[in-house]
Every structure is written in structure tokens, then in C-alpha cells.
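Every protein chain but one is kept in place in this view of the complex.
Per-chain numbering from 1; labels A, B and C assigned in written order.
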Amino acid sequence: MHVSLRIQRFDPDRDTASHWVEYGLDVDPMARVLDLLHQVKWEQDSSLAFRRSCGHGICGSDAMMINGRNRLACKIRVDQLGRKISVAPLPGLPVVKDLVVDMDGFFAKYRSVHPFLVNDDPPPAQERRQSQAQRAVFDDTTKCILCGACTSSCPSFWARPGYVGPAAIVNAHRFIFDSRDQGGEERLQILADRDGVWRCRTIFNCVDACPRGINITRAILEVSAAIVEKSA
Amino acid sequence: MVMIDPRTAGRSRPQGSGFELFVWYLMRVTGVMLFVLALAHFSIMHFLFDPSQESASWIAARWGSLAWRVFDWTLLMMVLFHSFMGVRTVLLDYVHGTRARLLSMSTLYIVALILFAAGTAVVMTLPVVA
Amino acid sequence: MEAAPVIHEFEAVIVGAGGAGLYAALELARDGVQTAVLTKLYPTRSHTGAAQGGICAALGNQEEDHWEWHMFDTVKGGDYLVDQDAAEILAREAIETVIELEHLGLPFNRTADGRIDQRRFGGHTRNFGEAPVRRACYAADRTGHMILQTLYQQCIKHDVRFFDEYHVVDLLVEDGVSRGVVAYRLADSSLHVFRSKAVLLATGGFGRMFRITSNAHTLTGDGVALAYRRGIPLQDMEFYQFHPTGLAGLGVLLSEAARGEGGILLNGKGERFMERYAPTLMDLAPRDVVSRAIYQEIRAGRGVDGKDYVYLDVHHLGRAVIDEKLPDITDFARIYQGVEPYTQPVGIQPTAHYAMGGIPTDVHSRVVVDERNTVLPGLYAAGECACVSVHGANRLGTNSLLDILVFGRRAGLDMARFAREADIPDLPSDPVGPVATELEALRSRREGESPAKIRRELADVMMDDVSVFRTADTLRHAQGVVDGLRERYRWVRVRDGGAHFNQDLLEAREVGYQLDVAQVTVAAALARQESRGAHYREDFPERDDASWLKHSLACRVDGAPELRYKPVTITRFTPKPRTY
Partner (left out) sequence: MLLRYRAREGMLAWAFHRISGVAIWLFVVVHVVDIYLVGGDPKAYNTVLQIYGSPIGRVAEVLLGAALLYHALNGLRILIIDLWPAMTVYHKALWYASWVIFVLVGIPGAFIILRPVIGPILGIGA
């Protein structure tokens, strides 16, 4: 099947602004956008830059805006998109080159919510016990691969890049609701910030974009509720 | 070469903000109240009556009842708080730069105060016409 | 590359932020050693995150289990080429390692009484081979993801210094001492020298030299090739594992957990063919056995519609089990094959998966450079790029995650000791000179062949001639092709001459690493005239302990691999025929 693939390109060594370049390709309908990008890179123009690694939706490298929505290039097929496909870098983040964006700020926000287990009690000789029900509470948010699709799809984030963003909240949620963790209070305080959970306007772009199917908005609201509860 | 320390890049260490929590919470509380008050108000004004039947004296007559004064005043307070805090959110989203922000926020709050005062004045002080 | 290189100084430098690199970094940070982690990808993109099924330890949470049983399975699984001193450490330390992971926050699935849940996995048995045992600890089918995340989180907690998207392009080894590494920063093409007392290579595997593989595009054997180029031999490179269940055509892995939970393999006629190849363990026999069985079915024309794949069927497990225990891998089938595993079988074929061989080390993860196990001071290796060897000729499922953690941690501990005792070494006089010249030559050549083409031809020949079944003929053919590709590689061109995120340049360089690794693999496979574990020679179908119970060491002599051998350490279990 013949598709027209438009890629938004930008080379900081040559360009002052990004521009669209169109490529015609013959592809299998079951091919993924990543395959198309590879076809361009390996057969037409090897200077095309995009991140990717695992090739099956597990490493979070290749989140990008595909036909106007954030998707992983390795997890969306041509038959889901049609004959006209456009690919652009994640919106709202500084573009380094072609489809590569600067993720440092994204990771800095992730770090800011203390995304690690805090438990100062001396560990027991065996595992810490946790019931299946206790574990189920935060199961969903352990799936995050930090691809950035959610945060960069969020209109609140576009408007105020200081917003800590859904991805960081998801990772805070993963610990706040872990029965073994003791750092929840502090995380809640961090997220009660002006740039914290209150910036979320329940827009749900994040949920639509998340390649791991995480119910991000639910996680955010559970954190908001915990903050309200704490201050009540 | 300047190395960015990824630990500190991005945003400064945030402090919890009670004010934002307060606004978030009250937006919801006033929202629920407005659902009743504002819709009731609109229905009364347009469905039970019709603007063509209404006049200044008709309004004034209605305020002969204390209940209506309380109703209208509550509605007014709710709507002013809710809508100004709502617009504050919108402005904070789209107005960047410290100066522009300061300017827009002060204007907003001043207008809000004036309307609070003016509205209260009307509802409270209007003489009752028989 | 015009600008002068940036010089950094650390007590310890870790190359690679997969499970092995991160665990070592965590140990070093806890010990207060100044450490830098260099990684060509953001740490959470490392391929450890792709591991699905589990990590085994004889916790005995579900049924009786002992580390001796685990050690036995490892040795037998590796077809007795395993160094048993290392295997004993692996099986013993497994228990404390998994418990520590839990303490670090890893969200394992739980038993009804709140302990770490365990499931069955290929080759893991009770009482020295009697029946499958529940030994694999897991977090749904994203165990590797959770390990990678947990370790990265802990590294953040302990303020480890990360250099993300720094591509290591050279090792500084002079006069038999490790002195540091040279890295290329993707963002701006600057070269950085990291001078350091101790260097750990944890760069992962190299499955991308095969066409069908479960490995990431970035697994190109960088660390292994760099070590080899700096005079370090590579051990047991002929042993490359093919995992039985890759998605047909793509190679994306469907974990053994699918069979651990009760999934079965069916040929094109709907027969459960493993009954014939491994009557006791059947579908849960070790990977080399199952992969060969699948290939034999396909050769006999019993593939699906006579094609080169068979079926993995999980539908009888029911939706609840599938959704709770195998959500990700069933998703892969839906997305990449358009198949609904609730009701339909999934087409699978063996996929290049895991390198048993690599950079030889001792049990403290120190790199050794010869048959007498002479240590190269300051250089360490752990993870898939290393070879201790705990996997021998064939790795058991779940033993790799264990290996990267046990020996990653040991590397960290020993590096901390070494950093306290040693002085910071001098740098060579022109540390970046050699590699800068190589990179510049590559970058400035605008005419010539595309590296992608060479990579594709390499992947094809490795898949066709050096995979599950090998003969002297196929290997000689592969050798000729690889040599030809190496010659052509000298004239490849890079299109991107820019200074920002020049992936084009680095990918061209990676093809060079792949060619080195492939060359060694083929040479070692050609030399070993027996069948053992994953290395199956149709012209020598029997295991031959009398002449081949030994590790191979390929050294680079005049640009070509030269093979030497060293003995296997045997402590508890003497070699026996391997049946399942």
C-alpha cells in the first residue's frame, strides 16, 4: 500500500525553523510508523534523527506526534492511520533535531516528586509483607515507561511549562499509595504546589496518549483527593 | 563547557500552596451551588417570566421579600467568586511574563472588588417600591 | 570534534545503565564513591526494561525449594559448560538479591499471605530435575521494567551522577591498566574523557546482528567490541541463545511466562509436539531444546501452512489469568499480529535473544585477559556483555536478570574496594586521538556505501547460517560474507555532517562493532566441533566432553580472531547426559 509520510524536520546546523518534508513509501498495512521512519532513514536519508530502541513499546524512546496525537511510533500501525501520515516531534518540548526533543526538563520534574521508595525502618530479614489488595491500589501506575507522551499532550502543560505534568504525578502516585512507603506526606506537599496537581483540568489528553493504557487522570485525582483529605 | 546539573534543572523545589487548594476546592463548592442558583435564576427570568414583562420596578418589587434578596445576593457572591477565580486560572495559563501577569492579576482583582461592592450595594440598599 | 575534549575525573565510571550498571552504581553511591554513569540512552530506555517473565530465587514461597536445586538446574541448563563456583554464588545470592529488590521497592506480585509470588519457568526443577518448580519471582509480565525502574529510582535517591546520551566510543587501556573511557555526547558532538580508577562495562547484548531478534535496535555489542579491540579476549562467543517464542516475522518476545502459566506449543497440524522432544518438561524444557524442536517441526513441513512458524496457544488459560499475569505479551500479539489471544493461537518462531558469551570476568566481575584468569586492574564487566560464566552453553530463563544483579552488585562492591586502594591512573598522552581520527574519517566521507545496507546483509547471513542449526559449510559461508562486509565497511559513508544529535555517525560506528562481534561468533562456532547447549552443529550432533568441555577465548591477533581455550570450573556436579 502506498502512503505519503510527512515528517516535520529541523536541523539546528542549517535551519532556523522547522519544515515539512514529504516521502512516498510502499508499505505493508501492518507496518508500524517506526518501520516507515526506518525505511526513510535507511533507504532515503540517513540524517533523519529520531530516538528509538526496543521497537515494541516498552522503552519509551519514540513518543512523537503522529497524525496530530501523541503516540509511540513502534506501537501504531499504518492501517490505523490511513494513507496520509504526518509525524512531528512531541509538542511543548524544545526540539533538538528532527523528531528528537529535549527531555531533560521532563526528567527533572520526574525527579522532583521523589520517585523512589522511602522507608527508614530497618528492613526485615524476609520481604516486607503486602497483600494483593494493597498492591492492586498502585498497580496501574507502575506501568509508566516515562515516554513523555502524556505530559507533552497536556494543554495545561503547553500553557504553563512549569506544570509538573501527568507523568511525574503518575510516578508520585505509584509511591504515595504503596503500603510500604513512608514518604507520602512530603510528596503530597510537593504536589500541592501551584505547579502541582491543581493545574490539571481533567482534559484527558494524557490518558488518550498513554501507550501503557494508564488511567492517568484517575491517578491525578486520587492524589488531589489525598491532598484535600490531608488538609481537612 | 557549561554542564547542566539535571538534578536541579527544570523547576525549583516546590512548596505546597494552601491557596491553590482553597481555590480548587471552592471552585467546586461554588460550582455545585451555582448549578442550583444560576440555573434557577435563568429559568425564572426567562421561562417563568419573560424579559418583556420585567422592569426596574418589577425587580424592585421582588426584592420586597427578604428571601429573594438573600437568594440574589448569594447567587451574586457565588458567581463573582467562581467566575473571577475561573478567569484567574485562564489568565494565569495564557499571560506570561512577570509584569504582564502582575498587571492582569491586579486589574482582575480590582474589577472583582468593585463588582462585589456594587452588586452588594444594589441588592442591599435598593429601596423597596410597593 | 575540533574543540578540545572535556576532561572529567571520577573514582568510578560505569558504562551502561541497564540492570547491571545501575545496581553497581547504587552500591558505589551507598559507599560514597564518586561515580559517573554513562549511557547512550536515557537509563530507563535500557533493554533490561524489556525483560518480562521473572527473576528466579529459591525462596520457597510456594513450595519447597533449595539453592542447590537452582544451582543444579543452572549447570545442567548450561550443558555443563558453566563455571560452578560462579553458579553457586548466583544461586545462593539470588535469595538475598531478590529480597533486597523488594526492600528497594520493587512491586512483586504477591501470594495470598503477602509474600513474593513465584511461578514456573523453563528448566527450573525440584529435586535435581524431577518436575517443574515455582521459582521465578515476577511483577506481572514486566519484571525487567520494574527492576530497571526500581534501580533507577534508587540511584536518583542516592544522587548518582548520570551522563545521559553519552556514547562511549573508546576504552583507555594502556600498559595493562584501565585508565578511563572516551565518550561522544550526542547533543553537541563533543568528546569527553572520563579519567577513572575503575571502569565497569555494562553495555548489554548484541542480538541486533541477527535478522529476527528480541533485542533492541541499540543492542550492537559496543562494550564487547571495544574491549576486544583493546586486546581483551571474548569468551564462549559461539553460544548464542534463540528464544523459542518470538512473534513470527518480527522477533518481539513472548515470554516463557506464557508457557510457565500453562500455554502450549502446537504445530501446523495442531499437535502438541513437545511431547516428542522432552517428555518430562514438555513445553517448559530449556530454550535450546524447544527452539530446535520448533525448527525440526518446520523442516518436516509441520509449520503453520507449511511456513516457518508454529503456534503458541494460551486461550485455555482464560481471560482472567491472561489479563492479570500476561497483559503485555498478549497485547503484543494484538498490536503486531492482529491476533486475539483470548481465542486464537499466536504465530511464533525462534528469535535471537541472548548472548551467553562476552567479556570474561572472575566472580568479582573483574575482567580477566587470558587462560590463567589474569586480572586487568581497574576494568570490570557485568551483565549480558560479560561472561562469568554462569550460563555456560545455554542460559535458563530468569537467570539473566539474576546474573546482571548479582554480578552488577559484586562489581560495585569490588570497585568500591579498588577505588579506596588504587591511585587515579594517568591518562594516555593523547587520549582522544585514535578515536577522534576514526570518527572524523567516518564523518567526512560523503561518498560510499550506506552502513544500513551492510547491517542488513550481516543480519541476513547471521540468521540464515549461524542461528539454531549450524554446519561447517554454513559457517564457512558466513565467514566469507562477514569478511566481505568488513572490507566494504571500510568505505561506508555518513550523510549527516552536523554537530547536533548526529545519530547517523554513531549508527555507522555501531555497524563496525556488530561486524567485529559477528566475526568472532562465526570463528568460535566454526572451531567448536561438537553440539552443546545453544551451539548445535549438525555435522557434530553429539556433545564431546573429552575434547570440548572448555571455554573458548577469542583474541584479536592482526585484526582477526585467534582461538584459545580454558578449563571449566567443576565443583559439585559432574557432567551427565542432558535429557528433560
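As a convention for this text, a contact is a pair of C-beta atoms (placed from the backbone, for glycine too) under 8 Å apart; a residue touches a chain by one contact, two chains touch by 3 or more.
Just so it is clear, the structure is predicted and the values come from calculations on it, not from any experiment.
Asks: Thinking of the complex as a whole, which visible chains are touched by the chain that is not shown?
Replies: The undisplayed chain, in the complete complex, is in contact with A, B.
Asks: Which of A:G92, A:G105, A:G165 or A:G184 sits in contact with the chain that's absent?
Replies: A:G92
Asks: Suppose we count only contacts with the excluded chain; which residues of chain A make the list?
Replies: Its contact residues with the unshown chain are 65, 67-69, 88, 91-92, 153, 155, 158, 201-205, 207-208, 215, 217-218, 221-222, 224-225.
Asks: If the hidden chain were put back, which residues of chain B would touch it?
Replies: Residues 28, 31-32, 34-35, 38-39, 42, 46-47, 50-52, 54-57, 59-60, 76, 79-80, 83-84, 86-87, 90, 111, 115, 118-119, 121-122, 125-127 of chain B touch the chain that is not shown.
We adopt the following convention: only the chains that are shown with their structure count from here on.
Asks: Can you compute the centre-to-centre distance for chain B and chain C, using the mean CA position of each chain? Integer Å is fine.
Replies: Taking the mean C-alpha position of each chain, the two centres sit 62 Å apart.
Asks: Between chain A and chain C, what is the separation of their C-alpha centroids in Å?
Replies: That gives a centre separation of 27 Å.
Asks: Starting from the mean Cα coordinates of chain A and chain B, work out the distance between those two points in Å.
Replies: 35
Asks: Hunt down the residues of chain C that sit against at least two other chains at once, touch-wise.
Replies: Those would be 164.
Asks: Tell me, which residues of chain B touch at least two other chains?
Replies: 6-7
Asks: Would you pull the chain A residues touching chain B in the complex into a rising list?
Replies: Where chain A meets chain B, its residues are 104-105, 107-109, 111-112, 156, 159-160, 162, 164, 188-190, 192-196, 198, 224, 227-228, 231.
Asks: Inside the complex, what are the residues of chain C that reach chain A?
Replies: Chain C reaches chain A through residues 41-42, 44-47, 49-50, 99, 102-105, 107-110, 112-116, 139-140, 142, 145-146, 149-150, 153-154, 156-157, 164, 187, 216-218, 250, 252, 328, 332, 335-338, 450-453, 456, 494-496, 498-504, 507.
Asks: Over in the complex, which chain B residues touch chain A? Could you list them?
Replies: Those in contact with chain A are residues 4, 6-11, 13-21, 23-25, 92-94.
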